[in-house]
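With one protein chain held back, the other chains of the complex are shown just where they sit.
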Amino acid sequence: MLNLFINSMLIENMVFAFFFGMCSYIAVSKSVKTALGLGAAVTFVMVMTVPLNYLLNQYVLAPNALAEGVDLGFLSFILFIAVIAAFVQLVEMIVEKFSPSLYNQLGIFLPLIAVNCAIMGGSLFMQQMVGTEINNVGDSIVYGLGSGIGWWLAIVMMAAIREKIEYSHVPAALKGPGIAFIITGLMGIAFMIFSGIQL
Amino acid sequence: MKLSKNFTNPLAANNPVIVQILGICSALAVTVKLEPACVMGLSVIFVTAFSNLVMSLLRNGVPSRIRIIVQLVVIATLVIVVDQFLRAYMYDVSKQLSVYVGLIITNCIVMGRVEAFALGNKPWDAFVDGVANGIGYALILIIVAFFRELFGSGTLFGFDVLARFGYVNNSLMLFPPMALIIVGVIIWIHRSINKDLQEK
Partner (left out) sequence: MAINKNSNVYIITYTVVMVVIVGALLATLATWLKPKQDANVLNEQKVSIMKAFGEADASFDEVVTMGRIVEGEFVEVDKSDAAAVQGVFDLLGNRKALGEATDNLPIFKFEKDGVEKYVLPLVGKGLWGDIWGYVSLYVADAKLTISGIVMDHAGETPGLGAEIATPHVQGAFAGKVLFNEAGEFAVRMQKGGAQNEHQVDAITGGTKTCDGVNAMLESSIGKYESFLNTLTEAVAEATTAVEQPVEENNNVEPENKEE
């Protein structure tokens, strides 16, 4: 389980290994503060939706799960995204009602999360790993947490670097997204040192 | 005139990937080889085009409160159609694409075009806009895949190109970070030509 956690957080990092959540990653990584907020929101949604989708996968979508001979596997995309969208909506409503201050900090990011590939990707990878790395709800929570924190880590590090880079002489055409991509690539190479860790 | 401008604009000057930085998420991982990149590109063209078309047809009937959900359902349905067809008729490629087909759903280009264009325009315009944005996206994928396959495996579409000249494959090109660096360089070149896009 620790292996799964480390693996999903550092080695198979959502950003560096799979490019998931790149859109908001590039767009929101201009300041550390907002990056922290978005990262927290993504991690939270991921910890909740991956296990939810795991249960859905086990008890509804898997072959013969609902009834003998019924294979609803083809519906998984639509159900996963529905769960994610509904969950994000729910969180938004709850947070708005009970903690307006948190809503003001987090609120603007929540709609962005529904279409964050990292979340959907987490659920789809979870579905592929069922039966091998992930065998129960606990595993799926750990996987969601690890992937979420990995994404969080990546965006905060990126934001920190971009705050510094403001003071550097980057070629005009490379400013903004161009240099962000190249930095991400270099960070990805750095993260490759984690590969091969076995706990 | 307007239509052709709608069509050519997303290809270069306002390319969804390298200018608007949308939709990179799901797809760079399929750029190790040209073939899956092309199939992925075609799938995205199909999905953007038809989700734009359908949403444009529905635009007057959709209740605004559940707009996002309706969009997601339409997009997800189209993606499932693509996925099912790939599994039935292009099994090998569908294995290589694995979960990335499903991630077209969360591809920001698709959602972005539906939200920004299809809901306010006529079906035909929306369709053309979808095709053009899909092509703009596919172009980037194919450029990246071209370099990665050529230098990473010495082949193009699986045919030996460099290997016969004694080229030693550079495995680094096959690793994910190189895709990001190539996109970074494409943006660099693109912005050197289109100076108005440069950030101050």
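Here the chain labels run A and B in written order, and each chain numbers its own residues starting at 1.
Here is the rule we use: a contact is a pair of C-beta atoms (placed from the backbone, for glycine too) under 8 Å apart; a residue touches a chain by one contact, two chains touch by 3 or more.
On a predicted model such as this, the values are computed, not experimentally measured, just so you know.
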Query raised in the report: Among B:Cys38, B:Val81 or B:Leu156, which residue is in touch with the absent chain?
Result: B:Val81
Report summary line: Residue positions on chain B contacting the omitted chain are 32, 61-66, 69-70, 73, 77, 80-81, 84-85, 87-89, 91, 152, 169, 171-172, 174-175
Query raised in the report: On chain A, what residues meet the omitted chain?
Result: 7, 12, 71, 74-75, 78, 128-129, 131-133, 195-196, 198
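Basically, only the chains that are shown with their structure count from here on.
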**Report entry** Contact footprint of chain B on chain A as seen in their complex
**Finding:** 16-23, 26-27, 74-78, 80-82, 85, 111, 114-121, 124-125, 127-128, 171-182, 184-189, 192
Query raised in the report: What residues of chain B sit close enough to touch chain A in their complex?
Result: 18, 21-29, 68-69, 72-73, 76-77, 79-80, 83-84, 98-99, 102-103, 105-108, 111, 175-181, 183-185, 187-192, 195, 198-200
